[in-house]
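All protein chains but one are shown in place.
We just call them A and B in the order they show up, numbering each chain from 1.
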Amino acid sequence: MLLIPCPWCGPRDEAEFTYGGQAHVPYPRDPAALTDEEWARYLFFRDNPKGPHAERWCHTISCRRWFNVVRDTATNEVLAAYRIGEAGPVIS
Amino acid sequence: MPRQLPSSAHPFRLPTGGRIDRSRTLTFRFDGVAYTGHPGDTLASALLACGVRQVATSIKLGRARGVFGVGSEEPNALVRIEAPYAEAMVTATTVELCEGLVAFGLPGRGRLPDGPDPARYDAVYAHCDVLVVGAGPAGLAAALAAARTGARVVLADENGELGGSLLGRGAADDWGARARDELAGFPQTRVLRRTTVFGYYDDNYLLALERRTAHLGAAAPAHVSRERVWRIRAGRVVLATGAHERPIAFADNDRPGVMLASAARAYVHRFGVAPGRRAVVFTACDSGYPAALDLAAAGTEVAAIVDARPQAGLWAQRARDAGLPVRAGHAVTGTSGDPCLTSVAVRELRDGEPTGPVAVVDADTLLVSGGWNPTVHLFSQAGGTLRHDPARVAFVPRECRQAVEVVGSAAGAFTLAECVADGARAGARAANREATEADLGHVLAPPPDPDDIGGGAPPVPLWLVPGPDEPRTHFVDLQRDVTVADLRRATGAGLSGVEHLKRYTTAGTAHDQGRTSGVLTTGVAAHLLGVEVSALGTTTYRPPYTPVPFAALAGRDRGALHDPVRVTALHDQHLARDAVFENVGQWKRPWYYPLAGEDMAAAVARECRAAREGVAFMDASTLGKIDVQGADAGVFLDRLYTNMISTLKPGRIRYGVMCRADGMVLDDGTVLRTADDRFLVTTTTGNAAAVLDWMEEWLQTEWPQLRVHCASVTEQWATVALVGPRSRDVLSALAPQLPSSSDDFPFMAWRDTRVAGVAARVCRISFSGELAYEINVPPWYAPHVWEAIARAGAPYGITPYGTETMHVLRAEKGYPVVGQDTDGTVTPQDLGLGWAVSAKKRDFVGKRSHARADTARPDRKQLVALLPDDRHTLLPEGGQVVADAPLPAPPVPMLGHITSSYRSTALGRTFALALVRGGRERVGQRIYVPVGSVLVPVTVAEPVLYDPEGARRDG
């Protein structure tokens, strides 16, 4: 049970949240202009690193806000949490 | 028949001592025999007091086994309990004796109780600054030091009494008692007895199991949960989990009468029980000596202390001074008895090999101390790493990412003074305070430790005493019957890692999870492989630390509380009309309303007839409703729906479809424009939450610049669908202000009005093709409105109908149901809803995917109707569709499957909807549906079978 620091509510149990996959994958500006390969990348390909991972979470059963978290997938350590629109930390 | 022992028969009970209540006697039965014990006894101590040596037989070899340990580390004494509560398999050492206990020894395999478990279980959250696990000297000191700083402290210990190794130890026990008393005075400190911390997860989240009533036996109050799971989030954790003594592998080291030295001491001190009359002590460290001295003081004759170390040091001197014979540099090489121990074979040990003559020593008890294994299980679960300390011959904690500290013997400290000082400092540190003498007061001044004689001899690694024969009775894992011979076979097969050795031999996989055997297995394997113990390491320690009942983990989430039941405001109305309910997600929805003597088919036929020929009404409240507001609401909905929503006029309604980004149908429903900047969106019942989540996700993560807000209003409106050619007559009577002509109140429009005197929003929409209305009112008025409709409709024979009739009516019209006629692989075009997919809009979610090669294929599976040649044959939903008869040999190519299938009163026949490959091209063709061994011929038809011109919707 991770302790996830919601930027709006503070640290809460993982069970209150919904995982939303990789962060910072914007909807393409003009999908019609993309090739099938490019569109497939948007639809189906997401980072799957062993290490720091910028990802989206939603505090579903509380403030219902989406926000971003950087979590190390090798240790589950949460390295940062920030609101949508805020700049994330630089992960080296 | 149970045999009755004399009630005074406690041949091994010491005249004094122990933390038992001798003023009261408890009766219990074991393996059909009646015995007695005292409050404070465990089942194991009571059996030992009564002279019961063999408690069980072993799992593979059927060998006799007795009590070996004193707590959860016990590998032998597995029992099943029948009364006053039922247990499949527990250790006799952890069962607190209660009146009327009935238990049976088990050969390593439990038996689940037959009947239902009447007990309750629950779970509690706790948050604390400092969690201290273990209330021995180190844990007590840690908890006290932390509590004195004002920190919120939780102290958990698996025993019924705090004190750990101090219990029953005279002056040391008094120290513990003072610590317990002081702790009780801190309001911020919670002490959990009989509570085993069994799991250590990420971010200092720990789980503990509190056993609340078993020790009370039949007197346990029914309203108190039997067991409670504690979900603890701790700022810092202090692990004072102690250490387990380690056995040694020698021939026949499993006989009843062989026992860990520390366990024997505990039986003397805590329970006032002598483990035997005449004992031999076999030790590879100093710990055997105080055990021998304690036993001697309690009246057990100590026949020999066999110390594997040639230089036994101060302790040996002290033992000799007390008149106990010490044989340094010797080892126990075997035991005899039938089956319980009667003698011990002793030989000199030279370079690890027994040598010289065999001395046979008569004894009924053999205490073993091969050294100590710090209890590092929770530390390992936390992600901590271990290192092997050769000086202590032990794996000790190294480092951990989490906020945890290990103290006392769990960290390898083995004197009382060390443990107390260690614990106190860690407790204060955990509470963010550096400890000072003044803070800690007497905590830093432990009682004089009789085991600390100012110097001892270092332990030696002694895993295995070879000989005299093949090591087939040199047990490393008593519970799995794993011997040195087994390990030798495994290493001989080419295995060199502990995880492989474990799997080859099954060592460490039993109920005790290798508590006493794990490190011994490593030691013996290292010996066999000729490598260092440190190079081999241990197997991974995984949760739970001790076995946890399924029922405790399930807690209250069972039966009606397993998942919430949602009912509508009209539930009582449905009950009053004898509705049969269907689970739809969490909702209970009326499925059909049978009259007396009607089966489902008859009820549905009657309900359908009413809707098509007269008037019928249903509770549609479970449909999801989302209020979408804001200046950009139209733009937003245009992006999510496949069709154009922003052009909808206030007062009007449009049907819309949503796709996922991959182009597949997500949901459908109607959209009402309630104002220029406001829409009311309806969703399918099962997808209500998902669609709201979907909207929020796009709004917050992709389009935060859009001025739009969404709120669920599903439960703010109750909805009654009023359907059928006479529905206008019924509604006119109840809502005189509502325009009745289709010119003034056209199809796909809504009006605010009053229905039966209640403010209502009425929509002219139809999921049946008939003239129909949906009447939305605040839920608290819903029963009134429902009954008013029933009364107003009575002259027309108004009939309530359920989901089954709804499905028949909509299927006759070819309206698909998301989740029944779709499965996540279906596009709007596949459903024949191409008309609802805007070609004009530059983009909407899913549009790009429709242009992909496979998604744009003309021969995709498409929704069509199937008409069986025999008008009475009802096709099975889920049935597959094939092109040709007779069937070829498998695998048979399949065209698709039946998604919906009904008997239609209106059509006078059965029909089905199906997703069929290239279905629209096949209209008019004959294809087949295999049903059992029969191939049912069917004709493909356009999906709209009833009133294809749409002539009926205006009445």
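The rule is short, and it goes like this: a contact is a pair of C-beta atoms (placed from the backbone, for glycine too) under 8 Å apart; a residue touches a chain by one contact, two chains touch by 3 or more.
Note that in this section contacts and distances are computed from a predicted model.
Undergrad: Hey, which one's the missing chain according to UniProt: "ABC transporter permease subunit", "ATP-binding cassette domain-containing protein", "Sarcosine oxidase subunit beta" or "Probable glycine dehydrogenase (decarboxylating) subunit 2"?
TA: In UniProt, the chain that is not shown appears as "Sarcosine oxidase subunit beta".
Undergrad: For the full complex, which residue in B:453, B:551, B:605 or B:635 touches the chain that was left out?
TA: Counting the whole complex, the residue in contact with the absent chain is B:551.
Undergrad: Quick one: say which of B:48, B:103 or B:229 touches the chain that got left out.
TA: Final answer for the missing-chain contact: B:229.
Undergrad: Based on the whole complex, identify which of B:353, B:399, B:470 or B:499 touches the chain you can't see.
TA: B:499
Undergrad: Which one, B:39, B:84 or B:113, makes contact with the chain that was left out?
TA: Selected residue, touching the omitted chain: B:113.
Undergrad: Taking the full complex into account, what residues of subunit B touch the chain not shown?
TA: Touch set of subunit B with respect to the missing chain: 57-62, 86-89, 107-114, 116-117, 123, 199, 201-202, 205, 207, 229, 489-490, 492-497, 499-500, 503-504, 506, 509-511, 513, 542-544, 547-551, 553-555, 557-560, 562-563, 565, 582-585, 662-664, 667, 684-687, 803, 817-820, 822-825, 849, 852-855, 876-880, 882, 887, 889-892, 894, 897-899, 930.
Undergrad: Which residue numbers on subunit A touch the omitted chain?
TA: 1-2, 13-15, 18-19, 21, 36-37, 40, 43-50, 53, 55, 71, 73-76
Quick note on the criterion: only the chains that are shown with their structure count from here on.
Undergrad: Using the touch rule from the top, collect the residues of subunit B that touch subunit A in their complex.
TA: Answer in residue numbers: 201-205, 231, 233, 383, 401, 661-662, 693, 696-697, 700-702, 704, 842-843, 847-849, 851-853.
Undergrad: For a test of understanding, state which residues of subunit A touch subunit B in their complex under the given definition.
TA: So the residues of subunit A in touch with subunit B come to 1-3, 13, 18, 20, 26-28, 30-32, 34, 36, 39-40, 42-43, 56, 58, 60, 64-66, 75-78, 84-85.
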